[in-house]
Every structure is written in C-alpha cells, then in structure tokens.
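Read through the structure below, which is laid out as structure tokens, and then see the notes.
Every protein chain but one is kept in place in this view of the complex.
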Amino acid sequence: MKTLIKGGTIITASETIQADVLINEEKIQRLGQDIIEPDALVIDATNKLVLPGGVDVHTHFSLPMAGTISSDDHYTGHKAAAFGGTTTAIDFISLDRETLDECVDEWHKIADPLAAIDYSAHMNITRFDDRIASQIPGLIKRGITTLKVFTAYNNRLRLQDGEIFKVMRIAKNAGMLTMMHAENGDVIEILIDEAIRSGNLSPVWHARTRPAWGATEAVLRGSSLAAQAGAPLYIVHMNAAGEVDQLEYARKMGLPIMGETCPQYLFFTEDNLAQIDGAKWICSPPMRSAKDNARLWEGLKNGIIKVMATDHCPFFFDGTKPIKYEEENIAIPGKELGKTDFTKIPNGLPGVGDRMPVLWTNAVNSGRMTPNHFVEINCTNPAKIFGLYPQKGTIMPGSDADIAIWDPEKNVTYGIGLSHHRTDYNLYEGWHLKGFPEKVFSRGKLIVDGETWLGKKGDGRFIHRKPFAEIL
Amino acid sequence: MKTLIKGGTIITASETIQADVLINEEKIQRLGQDIIEPDALVIDATNKLVLPGGVDVHTHFSLPMAGTISSDDHYTGHKAAAFGGTTTAIDFISLDRETLDECVDEWHKIADPLAAIDYSAHMNITRFDDRIASQIPGLIKRGITTLKVFTAYNNRLRLQDGEIFKVMRIAKNAGMLTMMHAENGDVIEILIDEAIRSGNLSPVWHARTRPAWGATEAVLRGSSLAAQAGAPLYIVHMNAAGEVDQLEYARKMGLPIMGETCPQYLFFTEDNLAQIDGAKWICSPPMRSAKDNARLWEGLKNGIIKVMATDHCPFFFDGTKPIKYEEENIAIPGKELGKTDFTKIPNGLPGVGDRMPVLWTNAVNSGRMTPNHFVEINCTNPAKIFGLYPQKGTIMPGSDADIAIWDPEKNVTYGIGLSHHRTDYNLYEGWHLKGFPEKVFSRGKLIVDGETWLGKKGDGRFIHRKPFAEIL
Amino acid sequence: MKTLIKGGTIITASETIQADVLINEEKIQRLGQDIIEPDALVIDATNKLVLPGGVDVHTHFSLPMAGTISSDDHYTGHKAAAFGGTTTAIDFISLDRETLDECVDEWHKIADPLAAIDYSAHMNITRFDDRIASQIPGLIKRGITTLKVFTAYNNRLRLQDGEIFKVMRIAKNAGMLTMMHAENGDVIEILIDEAIRSGNLSPVWHARTRPAWGATEAVLRGSSLAAQAGAPLYIVHMNAAGEVDQLEYARKMGLPIMGETCPQYLFFTEDNLAQIDGAKWICSPPMRSAKDNARLWEGLKNGIIKVMATDHCPFFFDGTKPIKYEEENIAIPGKELGKTDFTKIPNGLPGVGDRMPVLWTNAVNSGRMTPNHFVEINCTNPAKIFGLYPQKGTIMPGSDADIAIWDPEKNVTYGIGLSHHRTDYNLYEGWHLKGFPEKVFSRGKLIVDGETWLGKKGDGRFIHRKPFAEIL
Partner (left out) sequence: MKTLIKGGTIITASETIQADVLINEEKIQRLGQDIIEPDALVIDATNKLVLPGGVDVHTHFSLPMAGTISSDDHYTGHKAAAFGGTTTAIDFISLDRETLDECVDEWHKIADPLAAIDYSAHMNITRFDDRIASQIPGLIKRGITTLKVFTAYNNRLRLQDGEIFKVMRIAKNAGMLTMMHAENGDVIEILIDEAIRSGNLSPVWHARTRPAWGATEAVLRGSSLAAQAGAPLYIVHMNAAGEVDQLEYARKMGLPIMGETCPQYLFFTEDNLAQIDGAKWICSPPMRSAKDNARLWEGLKNGIIKVMATDHCPFFFDGTKPIKYEEENIAIPGKELGKTDFTKIPNGLPGVGDRMPVLWTNAVNSGRMTPNHFVEINCTNPAKIFGLYPQKGTIMPGSDADIAIWDPEKNVTYGIGLSHHRTDYNLYEGWHLKGFPEKVFSRGKLIVDGETWLGKKGDGRFIHRKPFAEIL
C-alpha cells in the first residue's frame, strides 16, 4: 500500500522544499521532484505544507490525582493529539509498585489497548534506594531511556539532591537522560500551609504559593548536580524568566543542559488564575507574568530553549456536568473539587492537541519563529533528544510516515469545538487561528482527515527508544 | 544523465539519514530508500557521508592589493574550493568604476571565463553619494543582493556612519543584506603611522596596530546603525571575544544581526605573527588570543555565530620563488614585499579549500560540533542568508546536485600537497586530519574524484541570488 | 571668625555620625563630640543633617545657543545652585577662539565677576589639530584638568574617533580626564533632515531623531577608544538603558570608565515631549522610556554610575513674557523660538538647583539610596573624579567649609517658587518634597538661610583643580 503526497512544501527543521513524498506501508520511501507512482494513492498537497507529525514528550493520560484522574485516557489523548498534528506522545510511568518492571508492566496494560498514535514513556524516579538504582539500567531493554525526578512535592514525588545526583550518574553511564521538574518543594509546602491557615483559598493562591524564584534556583541546582555528575539534564516545563536566565548561564558555562517550555507559559499569567474561572489555568508550575512570557519567547528565539511540549493533564472545569465524547456522555470529577480550596483543585490542563495549531498562528504567523524552527522544537528536537530520531520527528526516507499536511490558509475559531480533548474547556477558546492540520498520517495510515477521525484504539505502537541520544 | 549515490548517510543541517540520492542532470531528483535506477551511474557511498557542497560566502580572487594581486584567480580558487568540498563561492566586486553596473560588468569579464564552480558576488559600497544610492536596488536584477561596507581603511574603503546608515536603509527596503567589516579605521591609521615612525615594522605589529577593542565597538556600532535603520546586518570575519559579546548582546536585544567567523580565528593567535614566518598569518582583522579563540568556539556552539567562511585572499609567502601549478611555473609577488615593513605585506591568506576538512577534524571529530551543525554553518546557513537556498546549501529534491561525498575514516597529513591553493604555503601544514572529501559534484557533474581534478574553466555558473532572503 | 554647627548628624559618603563641626574662616577645622568654642557663632543643627555642599560638574551658564543664550548666568545659576545645596559648579569653556588660553581668558572674564559659589571649568575640545594638541597640557596650570569631546553635533562640536583617541592619550599623559557626550552624530543629522522635510516638527521629534541606540554604541565606542588609548573616560549625562549595559560591560572588562546621569533622565520619558508643553523637556540627549529610567536607577544602585550631575542649561519656555528676578523684569528668548520647528528650540533645561532636593525625596526617602550614597554621588565622587577633593566634596577637617544643613522633615511643594533658576518653569513643578536645605555655607560664609539669599556676585572663587585625580 503506497501513498503519494504530491505538490506540497515539505518543512523540516532546516529545509523548506517543494517535493513529493512517497509513502510505502509505514515508512517514507522517497522524496522527489514529480514522483510518479501509478499504484499509489495520491494526496494533493498543492499549496499545503507537509510537516513531520509532532512529538509531544510530556503528557499525562489517566493520571490519578487528588481523588480523581486526568480526563484524557491514552485513547482520547492520542486522538486529540492527532487532530492537532501530533503523532507521537511520551507519557510518564508512576513509580507506585515494588519494582520498575512492575510499574512498566502495569502502565502497558493501561496504555497499550488504547493507544491510537505511537507512544512511549518516561519513568518517574520518585523514590530511590539501591534496588531502584540497580533496576534503572534495565529500563533500556524495555525501550525506556529517560527518567524524571522532582525537586518539589515533598514526601510524594521529590528526591533529595543526593538521590538526584545518583540518578543522574546512573543515567549518564547507561546513556539515559534525566528530566527534572524544577521547583523548591520546601518553600511551597510552607506557603501552602500558611495560605490554608490564612483562608487564602482561591485559585490565584496556587500561583502565589509557588514562587518563580523557587523554580529559578532549582534550574541552577539541577544544572549544578548534572555538572557534578558529568551528566546531561533536561528541564521540563520552563515557565519563569529566571529559569531561562539560569539555563542560559549553565549552557554558557558549557554544561549539557536542555530545556522545554509549554504553550501555556507563553500566553498566560497569574492574572488568569485570578479570574472567576481561574481554576482552568491551574497547573504546576503555575502561570507567571508578562515579563516571564517575554523572556520565554526570547529564549526560544535564541535557541536557549530547545523543545515545546505540553504537560497535557486535563481535568474537567465542572466535572459534575457531563459532556458528549464519541456519542457517550461523560463526566469526570475535576476542578470543581477545589471550588473552595485551591489545594484540592487537580493540577493540570489540556494542551496536547492545542500545541501546534496555537503556536503556528502565534509564533510562525506572528514572525516570532520560522516554519523550520516550529518543526525543530515541536518535532525534530524532541525526537532527537528522546531517542526517537530518525524514526520520528522528520520527513526523510526511512522515517515513519508520521505526517501532518498543514493548510496555512485555513482560518478557524479555535476551542473545544475543534480540540477533541476529553474535557469541558479549552484555554484558547475563541482564538482565531490561521493555519491548521488538514490530514494526519500515523505510520502511513490516514488517521485524521479534516474533521473526520479515522484512528483506532490499539493502533498506536509503543516505540522502543534508544539510549545515548543526541544532546542538543 | 543520471547518477545514483547509493548507501551513504546524508547529512543536512538537521537530519542524518541513510538514503540514496538520485541525481538527474544538474539537480537532485530524489532521496530514497534503496532507489533502483537502471540507467544511472551508481556511486557507492557505503560508509561514506553525503554532504551538501560547501558555500563559502567570503572569497577574494585576483584581488589587487599593495602592488600585487591575490594569487588565486577565479579558476584556481574554485578548484581549491572544490577539493575542500566547497561548490559555491561568493566573491566581492570592487567599486572602482563610475557606476555599479560597470563594476559588475568588469567583474564578470574576469570571473566568468574562469569559474569552475558556481559563484556569485557581493558589491562593495566603498563610496557613497546619491548616484550610488540610486543604483543599488538595480543590483538585484543583476543577481546581486548583498552589499559590503567597511568601518576601517580610511580614505580607501571606509564609509562614514551616516553613509552606512543610508546604505542599510536602501538595502532593507530592497530586501538586500548589508555586510560589515568591523574595525575602527581611525585608530588603526594612527597606530600604523606611529609604528612606522617608531620602526616597529615586523609582522606582529600588524596585529598590534589593529586592537580588538576597535573591532568590538564596531560590531555594536554596526548593530546600532542597523537598529536605527530597521535593517538586518551581517558581520564578516568575527575574530575577537568582545565581538561575540556584542553580537550576543545585539541579538538578545532583538536585533536581526548575524555573524560569520573564519577557521583562522579559531586556531591562531598573535603569537603566530611573532614567528619568523609571521607574515603568513597576516590578514585583516588579525589573529587575536587564545581567549578570543575560545569565545568564538563558544559563540558557534551556542548559535550566536551563524556562518563559517574563509576570507580567502592568498598571497605567496615568497613570491620570488616559483611553484608549479597545473604544470606551469608560477610566481606572484606576495608577503616578501613587506619583508622589512609590515605595512607593505599584502593582507590575506589562503583558506577556501581548508575550511571544511580542517573543521571536520577539529570541530566535529573533537566533539565541538555535530555533523549537522557543521553542515548548517558551512553550507545551509550561508545559502539561506545569501539568497541561494534551496538551490544551494542542502541535499533535497530540486536542489542543485552540489554534493561532497565525505570519507569520515580517511586520514591525511594536510598541507600544500593537498590544498590546491595557488600559493606556496598552507596555515595547516602538517596537521593530521581524519575525514576528507572523496568525490565532489557540481550541479551533477563529478569535478573532484579523490586527487583527480575533473573540473573545467568556465563550467561554473553565476547564480542570480534572491532578495528578501532569510534572516537567521 | 568661627562658626560652630552643633548637634547635627554629619553625612559623608561613608559615615553617619552625631558630631559638631567647627568652622574657622573658610575651612572646617574640627569635627567633634560636644565642641565648645566660646568665640564661635553657634548654629543649632539639632535634628538636622549636615551634608557637604553639592558639586555639580555639569552646568552651562550663559551658553549661546540657537540665537539666544542659556538664561542663567554665572550669578543666577550659582544662586540657584546654592539654594539647592550645591556649592561648587563646573562649567564648560567653548573652544571658539584661536587658542585655548584665549578661550579660558574669555570665560574668566564672564564668569569671575558673577560667581557666587566656587567654580571651575572643563575645556571643550571641539576642534583638533597639532596646535590644540600642544596647548592641552598647558590647561593644567590654569587649573583645568578635564576635557570634553563630542561624538555628535557634526561640523560643530564633534571630533572624529581618531581625534578623540589622540585627545585621550594627551589627557592620559597629562593626568587629565576626558569626558564624552555620547551619541551618533551622523544618524542624528540624517534623521533631523528627514523630519524637517517630512514636516515632523513638533517637540517629540527631537527625541525621535536622537535614537537611544546611537547613545548606546557611542558609550562602547568611547570606552573602546579609551581602552586603546590606555586612558580613563567619563561619560556625561547617561540616559539610556543600553548605555548602562555598555558601561557595565566596559567596567567588567576592567576599563577605567565612569559615568554620570542627571535627574531628568530618571523621571521623565519621551512622553513628556509629546505633551503640549513638551519643549520644556527638550535637551540633548533626550528623555527616553520608563525602561531606561529603571535601568538608570539600577545602575546607580549597583555602583555602575558614579556621579549625579545636571547638565543645567535653562531657557525660558516663553521668552516673550518677562519674569521678575531680583526685582528686575527679565525675558530672554527661549523655547518659543522653536514653536513651529523643534530644531529651533534651544536645547537644555534647568536643574542645578533641583538636583539635591528632588533626589533626596525621590531617591533617599523612597529607599532607593542611603543618605551616604546620596552624598557620594552628589558631592564626594564628583569632587574626587574632578580633582577637587578633599578641598570639596566632604565634611572633614581641612576641607572647605562648604556645607548644607539639611532639614529632613521639611515639606515643600516644589517649583519655580523655590528653585531660583532664572527661567519661567520648573520640571518638578508641584512635586511634594520632604527634606530640604535650610542653611548653606560657602567657604564658611552663610549664603543661604532659609529663603534668604546672602550670597554675592564675585564671592565665588575659581578652584584650580589637580591632575591625576582618582579614577573610581
């Protein structure tokens, strides 16, 4: 079975060319001028862009939290991703069993039957001892090459600095990459306690109890631990100007530190949390200020920040009111759990489907980024850093045929009507977007065609990732 | 006529893939897995890398200077370039006639019959008045989209700040790019006068009379003029740490300023000029210090400097002793002209052929740069910034088949024996290099095959460049 | 004749102490606890601060400009200075005669009979040749140790870079200090021409034709020339954030560069020029933006900027309407000259008297600066840098008894009613100030007592300054 995408403009991280793409089964077989392939299904991409499918390295599907669970499962999340042009998602495996293997097994049990796009997982290292230490390198044969540690969430997810240092050294020797959630857990705990005792329970206090300075120092702390361990590091969801300052400093000092941000941190501020529906914007780390937004944009522009991900972890704004999703009425407890107490609001927000369309308009069309840079941070860099490249993240012969045909002229009014997340709100509701995915292929199979969903549960494939991936 | 490069690893600025390349006449027609093309000449590239031919945007062939002329003409220079993997060179047109058109005509007369690879030219704007101003936009229809200005060489090449500002505005409106030689001409004149009067005439005084601080401020001055003109700017041959500091500052302030460095500034220092054969290292701006070398490397690594060029402008070290070049005995007056007075030494050194082999060993093999980054700064970025892309600078369908097949395992002892410049010395004499071009194609035609030269005078084609090129 | 200031708190650049000050004739003789001196006139300073009289190193009295003359002469300017707590002023001598000596003579003729506080002068070097060069060191025996150069005002005041470089070297060898007005003259000329031709003639175009980027690069250019000359440099009237960035850079690189700002650049912006009475704020360089204000404050706080001066050069806002000054009706053509054309508006504004009272409230009371830091930048640093120390700038035995007794609790509504400049407006009209000079002594003589003026024309003494002054 062959498909020929004709007449489009292929965008890779560095190239912009007029060429046809010939897909043979699951793979891209050929790029060429005027390819003629009689037995191929021809897709006319005239005036369209042909982008690699996006790679979102930061999603949380069906994540239990605060007495509920994130409202997208591996199926609905993948479906939303696909509608937004993303064809690979990397989730996180919680360390809530005895051994890492058991955790991985358990996660596969949940994810595999539902997966609709290709996927992988990072392993959370949220407790550490000699047994865990000895199990980490074994993850590689399970296809898992990345570990996540936290400097926040004391007594739940956080490791001590020395433990992180040890994880980094194990990772480094095994060719794995450590990812870090950078905040100062101690101060946050204290401020939250005080907020509660003072009756400061509205959503904006979520932001006020997680100061940007804590994130800033944690970035340097992580970088310093990495320096001392001789290991690379990847900072997730960068959100504060100071974090960019410190990442820039670390890189200038020659350290192999990489950083990711997410769209929400580019557009929103603490003021959004102060709105009547502020709970919609609650995630951790929180929204900051306009000054932080600006520095993140600048950091992207000057190549300090290498990856755009989403930290997708949606909850209903009002989980008491069902919505219709694939003909089913569904309601999952959500943000309303914390109506009177921000500490009870599940942390997280939707985004896996929004990332590429929202950024196309607001980064590419606005001149902040070239289409190549857009592909670089949304597709290629994540694939490279996370050991998926060149299978994923590019449009080249031999790569998986994960492709988004993008209509740069399409105008839409964005929001829940188009985003396909299984939740009742969208942060970008009513935004006018120009440029939108028209057709999306996953390993050669058309899974999104305009507004039509052609994907299937279980069609997604778990990708065994490679260690010793590139450090950018 | 088709050629099929089979089994190699294609390197672009962002991709590294196993794929075959099908060349049809002058163009790359196809990239693909296992291409079979019965009527094509097959080149086995197994275990070889397939790189875009290099683009050197800064060469001076047959440049009259100090009573002589740079010793490579458009033929020998192109030949040397090709042996080093470079397939496009951009030269400079002197403004030494009445009108820009006459200058361009004159330059074509000299270059066209000799050209052996594809080529273009920048226009030097070394005097400025309303007539020149009005002629500048007309260069575009001649295929020339870039202008060079100087802040040094008073009364010869230098424009005043206000003239530069005006040139920038004209350029900006026409979609042209201004390039700048950044030094402080005034101080240099004074210091040279004083050196002469003090009898400080040895080669090292060439460096001592051109202080790095002058280059540093000129970078900010140029950036500031560009900011005020709303225009982009490209700084040539960056050589001093302070220049990188100021380029970084300008970019962080959001200005569209780009910078180039050259290999010589990464490896050599003022100490080389103090050697007995110091004249070999005389070019302008001069070699600096080890600290400057280091900052340039760092600036490349962090993406502050976008292009590697050569400022190729060779002279004989001893132009009284003929060398054999293509069976001819040739001697051209050179550095010996200034044996007793550095101000008489023609400024410039060979490099067009050295750039890629020397950097492959000393940047890629040494871990300072990925192969992709090597391609980015040597091929793709120069092509993009100078309006040659995607015709040049990449390996993609539709691009010109300018290709260097690179043997990453080939060991050579480098020097004049391999470099093919028409001069009697090489700065990298005796350096051990690993990784070397094996075969070089220019628009589909094999022009270098190992040590065999298959190119021809006049086969090179002048490339009409496009205005409004990308600003990186 | 002795005076004993009892019970006050003496503030120096580093000390804050309760002590009495005994003045003997013109000098401070003693500081002590509970000094008893029966034959001294006792001034009760209980609850008052005892500050060194201010040193304003940047004033322009009776400066001819644009067909008129700055409206304060050496008498009225000195008087206004004294009412604001300033007891030394350094003016500028125009280079408008054949020799420097003639210029100095001429300036003395005008200044000496009028001077009411102690004073000195900088020599403007606005043209340069061998004769001027040879005359410069001779200024020292005239008591003049500082030279001012301009990078703006082409064909009037500007020197070329090479000339500035030469001036710096002469200055350095003679122990003199070069001061620089840092803007880019070329661009300014062009933009003004264009504004005129476009009919953009309102006051705000004064700012728009003098971009901050020009000032920013000129600071680095000056610093670089100084670096190459091995000489110190003092940048006058810093006004733009970028200037502070570059001064910080130069100092971090180890260069002996110092900078001054003026109160107007801390409080006002281009928006003030867009007001109906925008002409009041016209001076060169112009007001910038709130971001620039903030960076200047930060630069003061972190010790990057060392001196506060005023660039006092007042003009009437409406010179057709006389005001009463010392019982005389006086009207001097002023800003109204450019009512329909900003290029005709005389550049400059009042400030010599405002500096200390305005900053006390807005820097000390607001917590931006300690009282010691206030004294450091308004009194001690200027005295040290300009060779007046320890005669001026501090309260110590042996120093001139130039003292301002400051009432930190006094509230005033500031403006022309209190400022004593000979002009018809004040930039700080209606500002509420807390803390004000109560009594001012010049060499032991009480010249200001509350609102009473006790000074006299001709009582001021020209201070012969010393070369090789401190570099801070």
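We call the chains A, B and C, going by the order they appear; numbering starts again at 1 in every chain.
Following the convention adopted for this analysis, a residue touches a chain if its C-beta (ideal position, glycine included) is under 8 Å from a C-beta of that chain, and two chains touch if they have at least 3 such contacts.
All of these numbers come straight from a predicted model, not from anything done at the bench.
> Touch partners of the unshown chain, restricted to the chains that are shown, please.
A, C
> Touch as defined at the start, partner being the missing chain; which of C:Asn378, C:Thr394 or C:Ser442 qualifies?
C:Thr394
> Could you tell which one of A:Met179, A:Leu225 or A:Cys283 touches the chain left off the display?
Answering carefully, the residue with contact to the hidden chain is A:Leu225.
> Specify the residue from the set A:Asp34, A:Asp105, A:Asp161 or A:Glu326 that touches the hidden chain.
A:Asp161
> Going by the touch rule given at the top, which residues of chain A touch the chain that is not shown?
160-163, 165-166, 184-187, 189-191, 211, 213-214, 216-217, 220-221, 223-225, 227-228, 242, 245-246, 249, 253
> In the whole complex, what residues of chain C lie against the chain that is missing from view?
Touching the missing chain: residues 10, 12-20, 22, 27, 29-33, 35, 251-252, 254, 298, 302-303, 370, 372, 376, 380, 390, 394, 396-399, 470.
Here is the rule we use: only the chains that are shown with their structure count from here on.
> Return the chain label for which the distance between chain Cα mean and whole-protein Cα mean is smallest.
Minimum centroid-to-centroid distance belongs to B.
> On a C-alpha centroid basis, what's the spacing between chain A and chain B, in Å?
41
> What whole-number Å value describes the gap between the mean CA coordinates of chain A and chain C?
57
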